[in-house]
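Every protein chain of the complex appears in place save one, which is left out.
This part shows chain A:
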Amino acid sequence: MLKLDECIISNGSFLLNADFEIETGAKVAVIGPSGAGKSTLLETIAGFRDLKAGQMHWNDQSMTTLPPGKRPLAMLFQDGNLFPHLTAAQNVGLGIRPNGRLSDEEKEMVKSALHRVGLPEMGTRKPAELSGGQQSRVALARILVQKRDVLLLDEPFAALGPALKAEMLDLVADLVAETGTTLLMVSHDPQDALRITEQTVFITDQVAHAPVATKQLFENPPPALRDYLG
C-alpha cells in the first residue's frame, strides 16, 4: 500500500497537498488541468522532489528520505527513457544491473523481456534505429526486469499517435496485471484513464484528492472536473 500522509509538496511558490492511500496492485489515473501538479506529484513520489511536510510510506516502510533509485518504484518520463548510445538490450540490462556486467542468466532475462514486449529480434539496435512505439516497448521491457512494486507513468506515450498510444496502454495493462504491479499514471485524456485504470486521483485547487472509481467519477463529475472536461 502506497501511503501519502499529510504531504505538502512545493514547487517554487506552488503548493500541492496530498493525503491518501493507494492499494497494492491498484491501477490509478492522475488527472487534472494542466499546471495542477500532476507531474509534480509523480516526481515527488519518485523522489525527485523533497516533501515540504508529511511522510510517504510503502507497506509501512517510510520512503520519505530514500533517494530515487532506492525506492520500490520505476518511472517512465515524458521523454529520455532510453540512453541513445546504448543498444536496446543494454538499455534493458540497466534495469537489472545499473553498474555492472550481466551474467548469462541475466542476459536471458533481458532477452525474454524484449520477447515479451514484442521485440524479440531488436536487442542489438540503438534507439535511433527504432520507431517511437518500439522505443516505448524497450522502456517497458526494462520496467519488466526492474521488478519494482510501483510503476509511475508521466505521459511517456504522449508523442505517439492515438492508435499506437492505445496499444501501449494495453501492453502496460497486461504487464502490470501479470506482475501485480501498482500503477500510477498521469493523463490528460479521460479515455486513457477509462481504458486501463479502475481509480482516479483528481488534482485541482492545490489538492490531490483521494482516489475514487474512475467510471463513476466520469459519469458523475464534480464541478471542478466538469469545468476541466468542458
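Going forward, a contact is a pair of C-beta atoms (placed from the backbone, for glycine too) under 8 Å apart; a residue touches a chain by one contact, two chains touch by 3 or more; residues count from 1.
Quick note on the criterion: contacts and distances are computed from a predicted model.
Asks: For the chain that's not shown, choose its UniProt protein name out of "Thiamine transport system permease protein", "Putative ABC transporter", "Transcriptional regulator" or "Metallophosphatase".
Replies: "Thiamine transport system permease protein"
Asks: For the chain not shown, which residue from A:M75, A:A113, A:M168 or A:L184 touches it across the whole complex?
Replies: The single option touching the absent chain is A:M75.
Asks: Among the options A:K126, A:H188 or A:K215, which residue touches the chain absent from this view?
Replies: The missing chain is touched by A:K126.
Asks: So that we can see where the missing chain sits, which residues of chain A does it touch?
Replies: Given the touch definition above, chain A has residues 46-48, 67-70, 74-75, 77, 80-81, 83-85, 94-95, 98-99, 126-128, 146 touching the missing chain.
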